[in-house]
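Missing here is one protein chain; the remaining ones are kept as they sit in the complex.
Note that the chains are named A and B in the order they appear, and that numbering of residues resets to 1 at the start of each chain.
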Amino acid sequence: MRDAILRTEKLSKRFGGLTAVDTVSIDLYMGEVHAVIGPNGAGKSTLTNLLSGDLPPSSGAVLFEGKDIAGLRSDRISRLGIGRSYQKTNIFLPFTVFENCRLAAQSRTPHAWRVFNGAPGFSDINRLAEEAMATAGLTPRRDMVAAALSHGEQRQLEIAMCLATRPRVLLLDEPLAGMGPQESQDMVELIQRLAADHAIMLIEHDMDAVFAVAHKLTVMVNGEVLESGTPEEVRASPAVQTAYLGGEDLLDD
Amino acid sequence: MNFSFFLIQLLNGMQYGLLLFLVASGLTLVFGIMGIINLAHGSFYMVGAYLAWWLAGMTGSLTAAILLGIPLTVILGMSLEWLLMRRLYGRDHLYQVLLTYGLILVLEETRSILWGDDVYGLKVPDMLNQSIALTENLSYPVYRLFISGVCLLLAAGLYVLIKHTRLGMMIRAGASNREMAQSLGINIKLVYTLVFALGVALAAFAGMINAPVSSVYPSMGNPVLIICFVIVVIGGIGSVKGAMAASILIGMADTFGQVLVPEVSGMIVYLLMAGLLVWRPEGLFSRI
Partner (left out) sequence: MRPHRSADLFILLMFGLLALFPFAESTFYTQLLTKIMIMAIFAMSLDLLVGYTGLVSFGHAAYFGLAGYALVLMSPQYESVSLWWSLPAAMSVCALFALITGMLVLRTRGIYFIMVTLAFAQMVFFVFHDTKFGGGSDGIFIYAKPTLVIGGFELLNLEKLNHLFYLVLIFMAAVYFLLRRVLASTFGRALLGIKENEHRMSALGFPTFRYKLASYVLSGALGGLAGYLAAIQYGFVNPEILSWHHSGTVLMMVIMGGMGTLYGPMVGAFAFVLLQELLSDQSLLGQVAKHWQLAMGIFVILVALYLPRGLAGLLSRKAKAEAAADA
């Protein structure tokens, strides 16, 4: 059985008396989309923050290619090859789409500290940016200021910026948030394309999308993992059915 | 250093620290609750001192001057909040810095026009103008003990206000979430006005009560402001508890520093700050 590229072991995060993430163990494999679902407040975003370095864990380990990266700062984690997109759009609003991607791509190149050569002149950075934009389907919007994009296009830019840093692992936090049906469809197709050469952790509420792309599914409730496995296993699990019986049946599609 | 000398410095340091607390608490409250950095805060200290001198000159009594002066400073605070400060809420700190810097110039120059640039002395009220014997051969000015006492009382009052009154509850609610507090029917505008006026009054009162000790002179607010900034940084923005801890710390460090290492005593405050920045940049009791 091949190794997981990113795995957590009993990862926990406590805020004073509140345990937001409770001994969560999760595995991400290359070529696989692992969706994490659960009601609001289940700890999904906190988990993402722990993996991306935005928050330090209280206990437990995060292993990337076998090495513990728990507690590293977010820029170091990003440079290791773990990229993250945000639930609340976190782009550079006054810059153009191209500049957003160019800046993201710049972080990976040795030219990031050049002082005298004009930034637009580096063809390798430009190429990375162009590729990222193309993958996300944003090339037609290349020179538009990010603030003027539609909501769906901004979400695409979120992903494009992530891609421009050439990550191996993608942590996608509700990429479909606020999207209409056509945009959601486009995003689902994008994720499917990306799945081939990335390990993707997908946090989502849109169950159609989840079942369209996920190879693995983890259900979180109150910070804990309720059930984890293939989508069929999870759907059939009595624990999951009990948790949602009589209330919002969120696996109902 | 013998015991009586140590005791004197201890009392001095305590008094200085408590006085600083009055000023710093206003600064940290205004920032913690309204998100405004007010460079002119030290100027209110100066305004208080000059008001005390002027009113004492007219009435012949410092006590009367203070009693008259406090309402005046409250009015000043409320007017400034209405006129200027409320336009700064939610704006970048840069513009707050700029505006309050301009306010310093206005206040300094207005003071110069109204009351001139000379140094003035103020007499301690006769009743308090004596010394109390602490040990056999050591006596200490009653007025200084009085200052400490009043500051402690005010600190306690502030604590009660914030923790146990409706206004305090509204203040704390407004601090954490302005919109939510507003939707609960709390008149946020009024709360903000009162908090700002409270800050101004506290700083001015500190200036008034300390005027007999420090004298009244132009730009007397500047060193106070800088030290208060250091206090707020060390204590943590928005934390009154932190302001108290840091004020006493600095009051003691500065006082003892002046007698132990006079050449570099001015640096002590900054060295403390530098030390804190290395260890805990967000302050001792930060709420933000």
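Here is the rule we go by: a residue touches a chain if its C-beta (ideal position, glycine included) is under 8 Å from a C-beta of that chain, and two chains touch if they have at least 3 such contacts.
These numbers come from a predicted model, not from an experiment.
Screening A:R7, A:H34 or A:R108 against the full complex identifies A:R108 as the residue touching the chain left out. From the options B:G57, B:G102, B:G121 or B:G149, the residue with contact to the chain not on display is B:G102.
Residue-wise, the contact with the chain that is not shown comes from A:P94, picked out of A:G31, A:P94, A:P140 or A:G178.
Although one chain is not drawn, its touching partners on chain B can still be listed: residues 31, 37, 39, 84, 87, 93-99, 101-110, 112-113, 222, 226, 229-230, 232-233, 237, 263-264, 266-267, 269-270, 273-274, 277-278, 281-283. By the touch rule set out above, chain A reaches the unshown chain at residues 52-54, 73-75, 78-79, 84, 86, 90-95, 99, 102-104, 106-108, 111-119, 122, 125, 161, 165.
The definition used in the following text is that only the chains that are shown with their structure count from here on.
Taking each chain's centre as the mean of its C-alpha atoms, chain A lies 48 Å from chain B.
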